[in-house]
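Removed: one protein chain of the complex. Kept in place: all other protein chains.
We just call them A, B, C, D and E in the order they show up, numbering each chain from 1.
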Amino acid sequence: MTDSFFHPVSGFDVPRFAGVPTFMRLPHLSLDDPRLKDVQVGLIGTPWDSGTTNRPGPRHGPRQLRDMSTMIRAQNGATGVRPFEMVNCADLGDVGPNPADLHDSMDRITQFYDQVVAADVIPLTGGGDHLCSLPILRALGKNDPLGMIHFDSHTDLFKDYFGGTQYTHGTPFRRAIEEGLLDPKRVVQIGIRGTTYDSEDRDFADAVGVRVIAIEEFHARGPEDVMAEAREIAGSQPTYVSYDIDFVDPAFAPGTGTPEVGGPNSFQALQVARLLKGVNIVGADLVEVSPPFDQSGATAFLGVSIMFEILCNLALALGEHSE
Amino acid sequence: MTDSFFHPVSGFDVPRFAGVPTFMRLPHLSLDDPRLKDVQVGLIGTPWDSGTTNRPGPRHGPRQLRDMSTMIRAQNGATGVRPFEMVNCADLGDVGPNPADLHDSMDRITQFYDQVVAADVIPLTGGGDHLCSLPILRALGKNDPLGMIHFDSHTDLFKDYFGGTQYTHGTPFRRAIEEGLLDPKRVVQIGIRGTTYDSEDRDFADAVGVRVIAIEEFHARGPEDVMAEAREIAGSQPTYVSYDIDFVDPAFAPGTGTPEVGGPNSFQALQVARLLKGVNIVGADLVEVSPPFDQSGATAFLGVSIMFEILCNLALALGEHSE
Amino acid sequence: MTDSFFHPVSGFDVPRFAGVPTFMRLPHLSLDDPRLKDVQVGLIGTPWDSGTTNRPGPRHGPRQLRDMSTMIRAQNGATGVRPFEMVNCADLGDVGPNPADLHDSMDRITQFYDQVVAADVIPLTGGGDHLCSLPILRALGKNDPLGMIHFDSHTDLFKDYFGGTQYTHGTPFRRAIEEGLLDPKRVVQIGIRGTTYDSEDRDFADAVGVRVIAIEEFHARGPEDVMAEAREIAGSQPTYVSYDIDFVDPAFAPGTGTPEVGGPNSFQALQVARLLKGVNIVGADLVEVSPPFDQSGATAFLGVSIMFEILCNLALALGEHSE
Amino acid sequence: MTDSFFHPVSGFDVPRFAGVPTFMRLPHLSLDDPRLKDVQVGLIGTPWDSGTTNRPGPRHGPRQLRDMSTMIRAQNGATGVRPFEMVNCADLGDVGPNPADLHDSMDRITQFYDQVVAADVIPLTGGGDHLCSLPILRALGKNDPLGMIHFDSHTDLFKDYFGGTQYTHGTPFRRAIEEGLLDPKRVVQIGIRGTTYDSEDRDFADAVGVRVIAIEEFHARGPEDVMAEAREIAGSQPTYVSYDIDFVDPAFAPGTGTPEVGGPNSFQALQVARLLKGVNIVGADLVEVSPPFDQSGATAFLGVSIMFEILCNLALALGEHSE
Amino acid sequence: MTDSFFHPVSGFDVPRFAGVPTFMRLPHLSLDDPRLKDVQVGLIGTPWDSGTTNRPGPRHGPRQLRDMSTMIRAQNGATGVRPFEMVNCADLGDVGPNPADLHDSMDRITQFYDQVVAADVIPLTGGGDHLCSLPILRALGKNDPLGMIHFDSHTDLFKDYFGGTQYTHGTPFRRAIEEGLLDPKRVVQIGIRGTTYDSEDRDFADAVGVRVIAIEEFHARGPEDVMAEAREIAGSQPTYVSYDIDFVDPAFAPGTGTPEVGGPNSFQALQVARLLKGVNIVGADLVEVSPPFDQSGATAFLGVSIMFEILCNLALALGEHSE
Partner (left out) sequence: MTDSFFHPVSGFDVPRFAGVPTFMRLPHLSLDDPRLKDVQVGLIGTPWDSGTTNRPGPRHGPRQLRDMSTMIRAQNGATGVRPFEMVNCADLGDVGPNPADLHDSMDRITQFYDQVVAADVIPLTGGGDHLCSLPILRALGKNDPLGMIHFDSHTDLFKDYFGGTQYTHGTPFRRAIEEGLLDPKRVVQIGIRGTTYDSEDRDFADAVGVRVIAIEEFHARGPEDVMAEAREIAGSQPTYVSYDIDFVDPAFAPGTGTPEVGGPNSFQALQVARLLKGVNIVGADLVEVSPPFDQSGATAFLGVSIMFEILCNLALALGEHSE
């Protein structure tokens, strides 16, 4: 049983619409808080979208994710897991980006996550656009390249944009592989679809050994079979999970900047996260929630529901190890 | 063939956007109208949401359901049933609640339905939050406990909230079973999912014999198999149907206060209502439509489409009996 | 390889939110432009909704379709087809209707398409309500009746409305068959559902040999089987494709005036268009996108994604013939 | 004191969000109801927008006006007038238009109002687009031309549109003057502004003696001075009041199809209606409320607030005469 | 100069869209935090709307007010006042209400404010509906009746609703006067307008000496003159400020449940708050912000802008006294 300091506020005590909204109603600690040493999983926001090549907005994602996360309760209805009683979780706040300086922002993010790693806290991030994953990986993967299970409708493996620009939300994993932060042979991308500029990204994936499972294959095989393969690709070594909300069909997740129709439904969206069970997750993110395109918050609510499924798997894994 | 007085206005005569909106464009009768004696099915609104523990709004449900119901036509496209030619239907108006006094409102609702029952009219209700079902059941189930087929993402079987509050939209069926209005062994709940506070509700269900079919089971077995079991549980005795719109996935029914992702799609939402055929329905409700969370009315349109499927089954049953 | 003049602007050169929005970022030519002779497929808007019997709005469809079409890229992610390198495509602008004179508008549309046909351009139209299809067919089918593959939740085969009105968006194909523009034995309608006034339309379909595949059959058999039958019905002769966006479930396509719940999802919506491969398409439309009911543009984005799938099939067919 | 049958439902008895929404919660009578003979003022909807040259939607106006009118209470806060105790008012329902036949619709409206006039009921209409005023005037002004006080940002005096089309929402008063339904010397138009095609309408106004008060003059002189002139122009003879909601600035009335910025605020919008006191009003309309452009209903609420001010003046005038 | 612990986060350091949103980016303290003793002004949320007789939603007010308050900066642009350097301010969180028990909720609020008063903290509250003011006044006015400057479009002085219900958002100040919490002779109500049920509230005001300044008088005299009178009525003794956002015209503040058109604009809305300078304010609230009716947050932003003006006056008053 975990320290009650780290238990979320219950909706039976304080209604879910009340109170300052932290991630899942957890206590909010800054990185210099002495209680940081007791935290096992840290929920962190990266409110930044300067890598966005199309419609901006994910800088507002963390706040809306926190808002909708107050509707998450303590127990997983499908599995019965009660993560907050298994691991100490806290909201570690947002990385403050510099919206007018892309490289300064990436540095700020990496520095923040360096501290998180140093404190032995597993980060569960709410983005931000997908470029956020790169500076996070620079902290998490700097010693040994990580595997990655990546849910998305895009590969984000492009070489560059706009005549040579290297850093956009369409390039983070190209950079991460080039920088040795990811081991391409242990990377799998699931749900890829939509029109494309060309096949340059897919050619790169093929060349370096990234496994790409397009949506047609996903729908044909089903979540369980696909995830069995994904777990095998990731293996037992440290693995990052990157979940772009545009993996899900835009009817279920309209609030995103570059939607692609024809994706999984919300049940499948949860299922694939639940099927991460057993993966050696050292960090995870849920990115590209863009509130200006979904003022109702439905996308953010799906996003935090997915984050909760990932958190349950983190709790199971950490719980096991600590027993 | 029914009395033409009770036939809805046709969109071929008056366009569907025109006219004062009553439920399905039926005539509007008050309870003291002498024609009440000819009515077989009464469509009634319970615009009340004081039991809501989270996001309010269902008090606006009946009006929006009426508005969108003017797009419902005379014939069921899937089955060919033409209910308005089989049974006399009317809009019996709304129960006027007291939004600032929970118990006064419950009394008003029960008194209204007492009159409906006395007039031998089968009520088909558009809510209102789910607490509305309790005062309705107090009128319908006061002599003999009813069976119930209950579509929802929540069990609504909790003991209490906020330190002892007995009456909320999370407790109506706990109360109804305690008050002897429902026979728990003839109650089935379908579609349960989402995070939960704890298992107190499920433990109660198990203890008293309520059958709970969680969403994972629903998706695995499919609507036809699940509904076959549901019909068997309800048996041939009088049964109430309670349909919380949050049974349906929020992509199809965003307008509700406590959504849970991962639910059935709209085809399945209709299917389960259609598969009530043969059940001895003595009353039904469609609750938790919350217009402030879906100004487009899509949720209300789905809601009245479901109500129409239920009505067709009522018409088939009543038609049979009257032949 | 096609003339680079006809290549769309790339999002790698100019971001997709920038620039005057033409269909798929293609060059905009008027009908009197000398380059018209080089165009093989013309994308055309028919911003007109005077046939609408319910909720208006499709007159705004072409502009929103163009807007969202700037998110379409050059290559089909599922098939690899790059249509703009296979056939010369251009945006031929809108037919300017007369919103206060129904017959004048129909004449204007037919005259416009007469010129398109004369220039040997295959029209791919973005509507407008479904009555637009009639004046288009008067241009395309005037010599020999065409076959038609028709995706819709309604048959649009009604005799008349409002006491004898012959021309509404519920009657175009009744008129087209009567006028000899369509060969009913080569017409198939897919996805029909929802409540109906009566069976007058279905009786007509049966009488003249139109094949109607209701949604229950569609869901039972699946897209591949249904489309195999559709291709067989259309045969190898010239065929028109008419795609009403309300074919798709309103969760995926909320922006339409007469939605019917229980339809296909967005993956199936693309699939059926992709499965038109091999059909001898001489023209196609995507109609009933109604921006006032979907200000987010999600419906229009799905609409242009479908248009792109149709375009790819046109390119494959034309490419073959020209090789 | 009026017949209590004609008193609206009080929000103290039934909350304002409850009940089938009629205009101002008045009883709903059809034209063949025997109680029609007791009605002095009839509130009527004309849900029709086929004259709209730009963005459609006012066909949905009457329903939303009724919906928001349930927030209107019994007493005028500024003047203390209690109209429902002074004159018998009823909701006479909607004229059912033919949305696909402009002339049929105009005939239906005139026939409806012929009956209203025959029953000696003063009509207070909620539109519909501004072309609705023409068929209404054909009933009201057929014997003697009426004066008119007209609030609008457009003159609606154009000769024709789209190469000769005579009947649009930009031409009703040109036609009405030509048909002898209005006496141009007793017509005043207030609030005219916005860009224009040309001055053809203003030249006509000058030629026949219509007084046009542009917005610059309105803002310079203020509502009281302008309305004093308006009352003088209308004189003591029968006068029609036509109030286009786009008279008001779009910040206060966004829900309209052809907004023009720079208009009066909502206080002035009420003030000018209140300053109609003493005018011999024989009919009035409030038109161009377009719900698709204001889903919140703010425009409709302002619209019914204006209608209530007009109704108070009708009550004062009728009350006086009947005393 | 105040303790830097109590300084808000600057948007120059962390962008305003980032971070867990507290009121004005102040530190969040619970009532049992030892630093409470240093707090001079406490910003508090009362997320409760069970007194609402019409359209609910203000329970969501505090969260949206906090969200939009992150756009408030450190210095008053009009006066140069920098309140956070003059007084120690903190966000004291929300009172957790019981949404299903009206009296329990009122008790919870009073108990919370009893502690605030005991700690010598001046409360600045973000509601919640207007019934919230009553339990607050029970804490603040229990020893000596307070004066009150009240901005609103309604008097909230009604005797009861729905046949005897004493506690709604239309009755708080009737109760407060009856309970001796307010001295009616030192109460002024500004901006009253809209239709009314009757004059029962105004008769009571007249009888007990409450000064009511209707909107017509407000517009005629202007903010400065009206506020001079208000300050005189309040005098130098302890005074409460209650600001219902529906005081402001709904074009500027659409997000409220019972709007009345014809109100002040946003400049005047700020002006009247600024003109509270010199009043002996012992507590203030800003109530009836209802996010479901304004998802854009514009109303909440105006609300917090008004709260900031009040805070500046509190700072000036406290600053003076402490010097």
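Descriptive notes on the structure:
Just so it is clear, a contact is a pair of C-beta atoms (placed from the backbone, for glycine too) under 8 Å apart; a residue touches a chain by one contact, two chains touch by 3 or more.
Everything numeric here is computed off the predicted structure, so don't read it as measured data.
Taking the complete complex into account, the chain left out of view touches A, C, D, E.
Summary of contacts with the chain left out: across D:L137, D:I215, D:L302 or D:L316, the touching residue is D:I215. Seen across the whole complex, the unshown chain contacts chain D at 53-55, 161-163, 192-199, 214-216, 219, 249-251, 254, 258-263, 265, 293-294. In the full complex, chain E makes contact with the omitted chain through residues 10-13, 15-17, 71-78, 80, 249, 251-252, 265-267, 269-270, 296, 298, 301-302, 305, 308.
In the full complex, the hidden chain is touched by chain A at residues 49-53, 55-57, 59-60, 98-102, 104, 161-163, 165, 167-168, 292-293.
Here is the rule we use: only the chains that are shown with their structure count from here on.
Listed by label, the chains that touch chain D and also chain E are B. When the CA atoms of chain A are superposed on chain B, the rotation angle comes to 120 degrees, reported as a multiple of 5. Interface comparison, A-C versus C-D: the higher number of contacting C-beta pairs is recorded for A-C.
Under the contact definition stated at the top, the residues of chain D that touch 2 or more other chains are 13, 15, 17, 59-60, 98-99, 296.
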